[in-house]
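This structure is in structure tokens; I'll ask about it shortly.
Missing here: one protein chain of the complex. Every other protein chain is in place.
Labels for the chains are A, B and C, by order of writing; each one numbers its residues from 1.
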Amino acid sequence: MRTAVVVFPGTNCEQDVAHALSSLGGEVELVWHRETDLSGFDGVVLPGGFAHGDYLRTGAIARFSPVMAEVERMAAQGLPVLGICNGFQVLCEAGLLPGALIANRDLAFICRFVDLEVVDNDSILTGSAEIGQRIRIPLNSYEGNWVDPGKTGRIVLRYLGDPNGSQHAAAGVANDGGNVVGVMPHPERGVDELLGSGDGRVLLEGFLHSLVPA
Amino acid sequence: MTDEEHESVLGLLGRDPRPAELAMYSVMWSEHCSYKSSRAHLRRFPTEAPWVVVGPGENAGVVDLGDGWLAALRIESHNHPSFVEPYQGAATGVGGILRDVFTMGARPIALWDQIRFGPLEDPKNRYLFNGVVSGIAGYGNAVGVPTVGGEIEFDPCYSGNPLVNVMCLGILRREQLVLGTAGSPGTVAVLLGRATGRDGIGGASVLASASFDDESQEKRPSVQVGDPFEEKKLIEACLELYDRGLVAGVQDLGAAGLSCATSEPAGRAGVGLDVDLDSVHVRETGMTAPELLMSESQERMMAFVPTDLVDEVLAIATKWEIDSAVVGTVRVGGTLTVRHQGEIVAEVPAASLADDAPIYDRPMRRPDWLDGLWATPVRILEGDAADILLRLLDDPALGSTAWVHEQYDHMLFLNTVVGPGSDGALIRVRGTDKGLAVSTDGNGRLCQLDPRDGSSRLVYEAALNVAVTGARPLAVVDNLNFGNPEKPEVMWQFKESVEGISAACEMLGIPVVGGNVSFYNETDGIDIHPTPVVGLLGLADPMPGTPPRLSRAEEGMEIWEIGPEANGNLSGTAAQRVIHDELTGRPTPPDPDAAEKVVALAADLAHRVPVLHDISDGGLAVAIAEVCIASQIGANVAETDNGRLFSEDPHRLIAVLEPHTVELPEGLSRKVGTIRGDSLVLGSSDPIDVRRLIETFEGAIPRRMAG
Amino acid sequence: MKVTVEITRRPEIADPQGTTIQRALHDLGNNEVMSVRVDRVIHLEVDGDDPAVVQSRVEEMCRQVLANPVLEDFSVEVTG
Partner (left out) sequence: MKVTVEITRRPEIADPQGTTIQRALHDLGNNEVMSVRVDRVIHLEVDGDDPAVVQSRVEEMCRQVLANPVLEDFSVEVTG
């Protein structure tokens, strides 16, 4: 079972995501944003970074990349689609997830470990975790403040505390089907105790378990 | 340009220079680009060692890490641009240092920033500090290179002249090494990246080569705007060019722009170059030849490509969505010929722009005031040790740097084993057992009191900082931030500092592989303290499986001080500054033998001891407090003498360990306390609750930035 | 033709930038400032000679990419 990790110009977490997923036994391939065929893949990850420099609005230009038609197809077919950080922003811009991400309340970039709580484990990201489970992984964003005026988002991960002003302290949000998930903190930065935490593993394992042959 | 410099251009060319030629010589012969005041002194640096692959003279130094791996490193200042526009000045400083490193074929893997400002009580300094930190964050985070460490200092001498230095480390496989050479006749020059505009005409070169006064405000239109997105694409494109072996050489476009990126590679290769300015992709119309040659538009690189590979290079540029243009052809001979709108606008010996720049042997004089400072007694530190400690922890230069480093992505690439907030940073090299440790150290006040010994101490301190992560020192880069070199006192400080750095490097057996000089750091006639900054790279091979961390102290562990015993000298220390607001006396000189022993011992202990922490700003008391804060636990310390608690005498560190687990050398170590409870007790002073330590420490910068 | 697009943040969406600027203005003693909102203006130069056509083309671009309907409204003005 294969996972595509999409690389937009300006993406920078693609190698980290690929490394983390492979270290958990996943089969991963990097895919350039001009790719128009993801038919050989069972799931897709949009990793963090600054696609198109985050110019105009974060994620706004990336959502028109050729590869996004395939991401939309996979989302519609119920295949796992995970957006991390900038990938979350792209999924919101593309309308695959509700809401949008705006600047952090304090108008500063935040890079540090944050504590999260799993509040819904019926999603491709949280499927291997217990409800109420505490997870400590790094946050790394300037526009991590999720707003959802329509109040339609399904929150799967919540911050303990309020680092950035996000509505309902949401850190991870799913679509109704639970197969499209956006998460602001970085699970791939939490797979190695030497770097401070292994808590991200249960999330990425959940993603890998949710892959079913296409 | 001075009249004499103008004369020597005349002599070189045997005729009156054309306007474009004059433009090229004036930027290339600026202080910033030509090192005309410093070059004679920089020859003093030891630059050789068996592991040096590329020493000073190229865009970055390169050293051998073994097993086919190389590291490239370089440090650079962006002081004056950051004063004019803090966000963009700092951002373009980051962009520039990255280009210096990926020009060598290396992938940049980490950045460090060394920043210095006037006191935060002044809103102007808060504005500069905030702008610089946002600029480094804005560029570094978006370009996708983690900023894993640095330093912060505050002193009134930087109020009119903040210092912004940035250092970059890259790694590469040996076969990927690329040099800044134009190759051989037939090679063509391909300009990659952003379109050229009028921004930054003579920006870095001119701005960095003169002092600040009211007129500097008029230099504002030359501000450059960085585009980290473009640089990210440029990095990936260049690394793919190297991977596929498509280039003969590469040169980044930094200060002096096209003038530098054409003349230097041609000069180094001993060839000539025909350049056609009409091919340069521009973002503004009507640019003149001098403007095109002097523009410092950011995010540009010049690749020298064998003719038959040009199409492949252009295709890679298209793939990464960057612009490119063939702008020149390498010729036999040594002439740089520049054409614009069908006419020859410059025809000069390529090498002369770099090699024939004037060298000044500027007069030097030991400042008269120095003996007076040395003779002024250092006031005794009276009062309760707990109170003194809390005042030190509340100082923005000693308190937590989280306000700064949490704005930087310091974790990207999953290699940051020890990140900001400790001593040296430790970066693992994946696929090997190696770890790369870097520490950057400067101390303007110490060097004001003693530029030679102070500078030596910076090298020893940096070496100890990397040693506590398990690394042995490998190489040094330096950034020499000084005042106006036309003043004999400043030149003397400069020479002394170079001597001090050189002596310490020789003692440790490590080379200087690159650096940068920033002169004219004065405002309205007042020079900054001499502020050399040392960036030291160490190699841990193998890297400790569980490296020491400040957070690993536990109840019942013993605290040992290692190194020569402090004699209580407080000259130049943080305590003297914070408590007495004075700068007097003569700091303790370094002890090279002790330094070497302690560095080797620390690198060894790092494999066996849970906490190792070097004793520097704030002395023993602050070092122990930092362990208590990170481990959220208390300690009892027997020392009652304020002098010995707060002295910053060199070559000392603390080790925290379970009793009887590790043998420490007698004479060079002594037990000073025990980890215990939830408060810190210094001698007979009142216990300080750990929560109070943490609040004070963490609030030092945020409290001031809140205004 | 020159076209000015103003992208305004919907009133129900938080505006951290506006809030921060207002605080800064108050800190500096400008207490008469009662509210601050920061929006974006995009100036376009568009090839075309019929203002009505240009207007509708740019409105289309706004719907497509320049504005995010979750957060923002837009107005388009062809100015010459």
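Quick notes on this structure:
The working rule: contacts are C-beta pairs under 8 Å (C-beta built on N, C-alpha and C of every residue); 3 or more make two chains touch, one makes a residue touch a chain.
Quick caveat, the model's predicted, so the values are computed rather than measured.
For the chain left out of this panel, the touching residue among B:D199, B:E496 or B:D527 is B:D199. Subunit B meets the missing chain through residues 84-85, 88, 194, 197-199, 220-221, 223-227, 229-230, 283, 297-298, 321. Residues of subunit A in contact with the chain left out of this view: 52-53, 55-56, 61, 64.
Residue positions on subunit C in contact with the hidden chain: 6, 18, 21, 24-25, 28, 30, 32-48, 57, 61, 64-66, in rising order.
Rule of thumb we're sticking to: only the chains that are shown with their structure count from here on.
Just to note, of A-C and A-B, the chains joined by more C-beta pairs in contact are A-B. Computed centre separation for the pair subunit B/subunit C is 41 angstrom, with centres defined by C-alpha atoms.
For this pair, subunit A with subunit C, the centres built from the Cα atoms lie 29 Å apart.
Of all residues in subunit A, none touches 2 or more other chains. Annotation for subunit B: no residues touch 2 or more other chains.
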